[in-house]
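The complex is shown incomplete by one protein chain, all other protein chains being positioned as in the whole.
Chains: A, B, C, D and E, in written order; residue numbering restarts at 1 for each.
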Amino acid sequence: MYEIGVSAQFEAAHVLAGDFGPATRLHGHTYRLDVIVRGERLDSDGVLYDIGKLRTAVDALAGSLNYRNLNEVPDLAGMNTTAEAVAQYCWGKLAPQLRGQALTSLLVRVWESPQVYAALDDLLSKPPL
Amino acid sequence: MYEIGVSAQFEAAHVLAGDFGPATRLHGHTYRLDVIVRGERLDSDGVLYDIGKLRTAVDALAGSLNYRNLNEVPDLAGMNTTAEAVAQYCWGKLAPQLRGQALTSLLVRVWESPQVYAALDDLLSKPPL
Amino acid sequence: MYEIGVSAQFEAAHVLAGDFGPATRLHGHTYRLDVIVRGERLDSDGVLYDIGKLRTAVDALAGSLNYRNLNEVPDLAGMNTTAEAVAQYCWGKLAPQLRGQALTSLLVRVWESPQVYAALDDLLSKPPL
Amino acid sequence: MYEIGVSAQFEAAHVLAGDFGPATRLHGHTYRLDVIVRGERLDSDGVLYDIGKLRTAVDALAGSLNYRNLNEVPDLAGMNTTAEAVAQYCWGKLAPQLRGQALTSLLVRVWESPQVYAALDDLLSKPPL
Amino acid sequence: MYEIGVSAQFEAAHVLAGDFGPATRLHGHTYRLDVIVRGERLDSDGVLYDIGKLRTAVDALAGSLNYRNLNEVPDLAGMNTTAEAVAQYCWGKLAPQLRGQALTSLLVRVWESPQVYAALDDLLSKPPL
Partner (left out) sequence: MYEIGVSAQFEAAHVLAGDFGPATRLHGHTYRLDVIVRGERLDSDGVLYDIGKLRTAVDALAGSLNYRNLNEVPDLAGMNTTAEAVAQYCWGKLAPQLRGQALTSLLVRVWESPQVYAALDDLLSKPPL
């Protein structure tokens, strides 16, 4: 199996609801977003998928969250903006443009700091969330 | 599948027995301990497992090894303190508190330096070591 | 000249006033705080200053800013919470406990991300801010 | 399952053919090469495989690519030197010496920068490429 | 004294002339460019200089070197593209737009890898190179 990965960064505020101690105060992170796709075969150019194209998509997504309060991002409003939820949101945003190609699965990892992340790893054949 | 990961650090000495060249001299490392748990579903708060709670457990474990000679840590005494063995030890210490929840597997990665690690990845349903 | 440095981290939200584009929207960072002290001589234990003691002071300061909105931290309220201002604030908090010892200067560096920082470097003999 | 990983670095030039925009101009990278092997059991010394031995093999491979134009490395000449192709090349070079031991799979990850990688992950029992 | 720093990255090929062993073969690096400016006073917005403005300038400079053979960059052609020379080149490109403000000095650091850099640190009042 081949895989390629690209990373981007965004700097955002958020606040959690629930029994999460200090995370229920407004705070922020320099998020790192890792996006990884997998597949079985390289094409005739010797690539699984064009890394430059993946990078453009991931940079655009990170850019849309940069210098934002995540709790005010339309698709996240009303949700708890846990790292898991942000990973799920990014997975859902990226998957449509990656289906119908030679890619089998998509992993999105959202780091809140160099010590903490959440990720969602799923088959691209899974019906849209 | 969702996963969350947290990392901690400990600074320890150790010495290996066996045919391992310079590693059979007393030396030390700034270890990095990565702990990752996986599961299929988020709960109603939008988390797989409380990252803060996982972090507390991992920090406590790393703290118990910090500024120690690993060969003198009771549960490691008499073992070869390879990175694999330290990963196995940490897996065994963390698994009990992670069972009986919505988590399916636990991965423990022990870095001896930014270039070298060993890891143990296993189902939480596996009987205790 | 000798110097010692310790680093800590805090995760905070803030918003800037002024002509700073996207930084005038509420957002956040995983800040890294580097604190460095300098002096000419080691003491009889072979240290410029006890790194453990410095670390305790820096961790306490970082902890007081962790999971906060910097614009609501009492001593920063009413100021523009630029990285320069946060560095100045941290310098002012740390300097008193470092004066009257063999240390000549104090440098505080505040990273908003791995790509951006501001710092204040000054003599400890300088009158308090 | 256990795994061990080692990393090395090489600094090389290359150029791509195809519809890859700026990557079709001669350029270069500080590559990071991550090599990971997996297996089910530790031997009587408490290791999956001797990390020192794996490191020697990986350092030799990285050394053979260091300060080179990848398009002139004999086994890569005539290929498109994508990160995927370099990962495949490294996999093929390392696998023979890792077969016939207690190792089940080999993962080779080739980072072109801290933000971009390609990887090949396969069973060691797979017939040689 | 205050300082602010921003970093950018570029991925380039180059070759050295002279008695520099393997560096006289065509090779490449993922360069990291650190740019730091210093001054004595913050303005009424609480900044030494607008970090966003500095970042725009540094990103543009890094972009002009990205995916290039440094030996073919017009202003570097005919020079030995040592890390020192690249630092000097970047210093000369950035200094004009930083003069005539409250900044006293400019430091440019050019990393060829995470282990190796060259830098030029000079007063902005120095006559242009």
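Annotations for the structure displayed:
Please note the rule applied: a contact is a pair of C-beta atoms (placed from the backbone, for glycine too) under 8 Å apart; a residue touches a chain by one contact, two chains touch by 3 or more.
For clarity, every value in this text was computed on a predicted model and none was experimentally measured.
Although one chain is omitted from the display, it touches the following shown chains in the full assembly: B, C, E. Residue in contact with the omitted chain (choice from C:8, C:23, C:87 or C:124): C:8. Summarising the interface, chain B meets the missing chain with residues 9, 11-14, 22-23, 25-30, 66-69, 112-114. Residues of chain E that touch the chain left out of the display are 17-23, 79-85, 87-88, 114-122. Although one chain is not displayed, its contacts with chain C can still be listed: residues 1-8, 42, 45-48, 50-52, 55.
By definition in this document, only the chains that are shown with their structure count from here on.
Path length between chain A and chain E in the chain contact graph, taken as the least number of steps between touching chains: 2. The chain occupying the central position, as judged from C-alpha centroids, is A. Note that among the pairs D-E, A-D or A-C, A-D reproduces the B-D interface, with over half of its contact pairs the same by residue number. Chain centres here are Cα averages; for chain D and chain E they lie 32 Å apart. In chain B, no residue reaches two or more other chains under the touch definition.
Remark: the chains found to touch one another pair up as A-B, A-C, A-D, B-D, C-E, D-E.
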